[in-house]
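With one protein chain removed, the remaining protein chains of the complex are shown where they sit.
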Amino acid sequence: MNENGDRMSIIVQTIASILFPLALIFSFYVIMHGHLTPGGGFQGGAIGASAVALLIVAFGAKYVEGKMEEENLSIFESLGGLVFVIVSILGFFLAATFLTNFLVGEPLFGIIPAWGEAPLNSGGVLPILNLAVGMKVIGGLASVVLILAIASKEGEK
Amino acid sequence: MKKATAIAFIIFSLFLFFSAYEMRSFGNPPSEMDDRIIGKYNSTANKWEYGAVNETGANNAVTSVVFDYRGYDTLGEATVLFTAIAGVMMLFRREKK
Partner (left out) sequence: MMGLFEIAIILLSASMIASAIIAIWFKDLLASIIALAVMSLLLSLYFYILQAPDVAIAEAGVGACLTTAILIITIRSTERMEEGEK
């Protein structure tokens, strides 16, 4: 450890601060295109949590905890689960059963794509569920890594 | 050791370039397995004959299986994740200042 305490060198910090927004954008791309390309909520969430892990490695757990508190991450995760359950129950009330895809066939969200086309507003409720699961996985895995890093830092002293 | 690292890096990069070249174009189903799940398609008439795309509107058949046909599994997986993270938070909870 150098005089900065938990931080790594300035090269690693610069590269991490360049790579972090790119990784978050890629994670959001994988989540939002889950119904068109390979990937989905869990995969994109794992990529976003890896971006947060990179930030923890470069800047130290204390700094990241000051920027994004673990309570906010926990609230983010619970919000994702709530959206999932609410959309599922809406399927019960607006259509046949629990988890029915009630938006498919609608003009705004439920376009059925032709061969070789990939419109973003297709798939009915699948993008919403992808977004919910992605929020859940990003919040959950990032908060686990953050909590473990802080706990191991406190255990060192 | 450095030579081995360089060789492994070069092989991995070559694999990534090769797989990016082999990737299907945007808008087609992501893999050959998706064609089997979706079923037969009629590319000359630009219309799916039957299968997951007509029912769910999603181009990716794996997502339509995971989130639509087998949505209960995804709900259970989300519950498992939530429980695991609640366990970790309970183990490493800190005192409020």
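Just so it is clear, A and B label the chains in written order, and each chain counts residues from 1 on its own.
As a convention for this text, contacts are C-beta pairs under 8 Å (C-beta built on N, C-alpha and C of every residue); 3 or more make two chains touch, one makes a residue touch a chain.
Here the structure is a predicted model, which is why all the values come from computation and not from measurement.
Annotation: of A:Leu24, A:Ala53, A:Met68 or A:Val85, A:Ala53 touches the absent chain (contact as defined above). Considering the whole complex, the residue from A:Pro38, A:Gly105 or A:Pro119 that touches the absent chain is A:Pro38. Summarising the interface, chain B meets the missing chain with residues 12, 15, 19, 30-33, 62. What chain A contributes to its contact with the hidden chain is residues 30, 38-40, 42-43, 46-47, 49-50, 53, 56-57, 141, 144-145, 148-149, 151-152, 155-156.
Operating definition for what follows: only the chains that are shown with their structure count from here on.
Inter-chain spacing, taken between the CA centroids of chain A and chain B, is 14 Å.
Residues 25-28, 30-31, 41, 43, 46-48, 53-60, 62-64, 66-68, 71-72, 74-75, 77-78, 81-82, 84-85, 88-89, 92, 94 of chain B are the ones touching chain A in the complex. Across the complex, chain A meets chain B through its residues 34-38, 40, 42, 70, 74, 77-78, 80-81, 84-85, 88, 99, 101, 104-105, 110-118, 122-124, 126, 129-130, 133, 136-137, 140, 143-144, 147-148, 150-151.
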